[in-house]
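I'd like to ask you about the structure that follows.
Note that this complex is displayed minus one protein chain, with the remaining chains in position.
Chain IDs A and B follow the sequence of writing; residue 1 opens each chain.
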Amino acid sequence: MYSLADFYFHATAALPEIVLTVFGMIILLFGLVREDKSTPQVTLMTVSAFAVTALVIAAMPSEPFKGFMGSFIYDPFAQFMKLLVLMGGAACLAMTLSYNTQEKINRFEFPVLALFSTVGMMFIISANDLMLAYVGLELMSLPLYVLVSIRRDFLRSSEAGIKYFVLGALASGMILYGISLIYGFSGTINFTRLSETLALQDGVSITLSFGLIMLICGVAFKLSAVPFHMWTPDVYEGAPTSVTAFLAIAPKTAVFALLARILFDGFGDMTAQWQDVIWIIAAASMIVGAFAAIPQTSIKRLLAYSTIGHMGYALVGMTAASFDGVRSMIVYMALYMVMNIGVFAIVLMLRQNDRQTTDIDNLSGLGKTHPVVALMMTVLMFSMAGIPPLAGFFGKLFVFQAAVSAELYGLAVLGVLTSVVAAYYYLRIIKIMYFEEPIHVLDKPTRDLEVISGIATIFVVAFILFPQSLVNAAQAAATALVTI
Amino acid sequence: MIVEAIVFYMFSTILLLSGIMVISARNPVHSVLFLILGFFNAAGLFVLLGAEFLAMILVIVYVGAVAVLFLFVVMMLNVDMSRMRDNLKKNMTVAAVVGFVLLGELVWIFSNWHFSEDAELNVQTPFSAEDAMDNTRALGEVMYTDYMLFFQMAGLVLLVAMIGAITLTLRHRPGVKRQKINEQVNRQVKDVLRVEQVESGSGIV
Partner (left out) sequence: MGLIAVFLPLFSAIFAGALGRIIGDRATQAITCTFLCVAAIASIVMFNSVILEGNTETIKLMSWIKSGDLELNWALRFDTLSVVMLFVVNVVSAMVHIYSVGYMSHDKSKTRFMAYLGLFTFAMLMLVTSNNFVQLFFGWEGVGLASYLLIGFWHHKHSANAAAIKAFVVNRVGDFGLSLGIFAVFMLFGTLQFDPVFDQASEIAGTTFEFLGHQWDALTVTCFLLFIGAMGKSAQLGLHTWLPDAMEGPTPVSALIHAATMVTAGVFLVARLSPVFEYAPSVMEFITVIGALTALVAATIAITQHDIKRVIAYSTMSQLGYMFFALGVSAYGAAMFHLFTHAFFKALLFLGAGSVIHAMSDEQDMRNMGGIWKEIPITYAMMWIGSLALAGIPFFAGYYSKDMILEAVYADHSFVGNFAFWCGIAAAFLTAFYSWRLIIMTFHGKPRADEKVMAHIHESPPVMLFPLIILALGAILSGYIAYSWFVGEDRFEFWRDTLFILEGNDTVEAAHHVPSWVPILPFAIGLAGIAFGYLLYMFRKSWPQKIANTFKPVHTFLYKKWYFDELYHNAIVVPLIKFGYVFWKGGDKKIIDGLGPDGIANSVKEGAFQIRKIQTGFVYDYAYTMLAGVVIFITLFIVML
């Protein structure tokens, strides 16, 4: 059986999660005592807690290590993805500081909930069995449901929260159904055991494939991949923008890590079965992401479709089912995160008469009234559209390269075509900013948001000088997941 | 054996029927009552499987707490089911197609069901039958050791749910008078009593 010493030994694998959770408790108590006026401190403490956790992760050895009866895995892949999530989460929280005060949603629970959600994300990144994955997903999602409806007096916010919650429950149902089918067939939910079981198996098990498809569908919901994307525009629009930013950045990376682990660690021997499913999801996401964004008038809805499209591109990397594919997917997610941090920082700046505005037409004339902001937005939009030599181009390039080398020519061509269509609405924003007369002058942006989006912009521009370092890091992470 | 089979089919049938009634009953209160019936039958199925602890938990938590709460909520909110039903009708065709195809496929899976050769090996039985340990004790043995991580994470989920519930519902209404015992006890005379010298002919300003 299991002794306390065993537990401590295993717990070292989950040290970052434990550290962050303990911080979360302390911060929660601090907030409770000091109440809502302490929100700025609480936010900063949370960001520092993220930073400390990131340091812990960075300091940990990178040899793979399994704990808790093999259900928790710690390896370079987990290390890299957790760092990404923490970075994204910290950036998003830093962006909320002024916005939440202006919008009067500066509740101290906000950062605490975000923190616990991040703990959930870290668990799912490290999940080596389906139960941990499921509990992690719930731990990640529950705070998000609350955060989406945190502006509880606004109908849209509550509505978005309810929608997200109900559909999330449906997705959870699918995941659980899938898990029980998988367990029913194989008698295990541990990825390692599962792959061993599958390796001995000859022929395709229908039960298992059904379970896997259900599981993928449920996870795809969290990724907002088509056709499980329907919640995304409504929730993005209804949620306060600071929550939208968090929603768009951190969870996606974590869920991608989970999907990669399920597909490569657990079901690496069933590539033929899942490849077609992911192919369709990727293709549909790219198409919907490109087309549906065009008629949008709200920048938040537009970014929702943009996210859907980006998920499609990252899934192209997954479809390749190769080492290159995973590597390109990791790089793509890292770049996606940076670009979205920059863009959302700018969206958070868009205020008129001290009220958030999301109407794209209000961007008109930004080039004249706020040239610096407009310039940053231009660079980020170009990058999102995948125009060389900006970072977004490299992300797409790597993904398509992986697709081509896996002989997925159709998907690569589709990807290129949809990015052309998608470029239309990215460029339209630039056109509105520079070639249309200002209608309403926007408020002066706060300095912290300018700095954050400036850093993201510089990264996007300067990426061409050092693409190698990110690719190397992604390579190390992918090596842990896929044996070449 | 035959008794067991009869009981199983009885529980299953009532469970399915009450499930259907939950979504088709006109009165929402009836729906909740059918839900409770469903829970009972599911508990019965658990007992048949030898999982008496789960059965009890289901009855205590779901019937005793969750369903009763539902009942209160439904009664207080006065949900208009007929309007919801109209919406349902509008989408009936799509829903029916999707539902029946899914049903057909699920039936097909179960008719093709088989286990992996390793399944038996994979299903771990941590307790030998000789221990004659009861369910509750067995769960307790693993819950705080092997499944410590999940137990703690479930705790976190509950904590988050609690924070969330408070965040979304707690309101500090201004103007509501609350008893502040600390202030009452510490009240000093000089804080509340003021002695004024009043000159004759003028009032107190």
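Throughout what follows, a residue touches a chain if its C-beta (ideal position, glycine included) is under 8 Å from a C-beta of that chain, and two chains touch if they have at least 3 such contacts.
Source: prediction; values computed, not measured.
Residue in contact with the omitted chain (choice from A:A133, A:V148, A:A292 or A:A314): A:A292.
Between the chain not shown and the residues A:A11, A:L170 or A:I432, the one that touches is A:L170.
Annotation: of B:A5, B:I20, B:L102 or B:L121, B:L102 touches the absent chain (contact as defined above).
Listed here are the chain B residues that touch the chain not shown: 87, 91, 94-95, 98-99, 101-102, 105, 108.
One chain is missing from the display, and on chain A it is touched by residues 162-163, 166-167, 170-171, 174, 204, 206, 209-210, 213-214, 216-217, 221, 226-228, 230-231, 233-234, 273, 276-277, 280, 288, 291-295, 421, 424, 465-468, 471.
As a convention for this text, only the chains that are shown with their structure count from here on.
Each chain gets a centre from the mean of its Cα atoms; for chain A and chain B, those two points are 29 Å apart. Those residues of chain A that touch chain B in the shared complex are 1-2, 7, 10, 14, 21, 28, 68-69, 71-72, 107, 109, 112-113, 116-117, 119-120, 123, 131-132, 135-136, 138-139, 142-143, 145-146, 149-150, 152, 181, 184-188, 193, 196-197, 200-201, 205-208, 210. Put simply, chain B touches chain A in their complex at residues 105, 109, 112-123, 141, 145-146, 148-150, 153-154, 156-157, 159-161, 163-164, 166-168.
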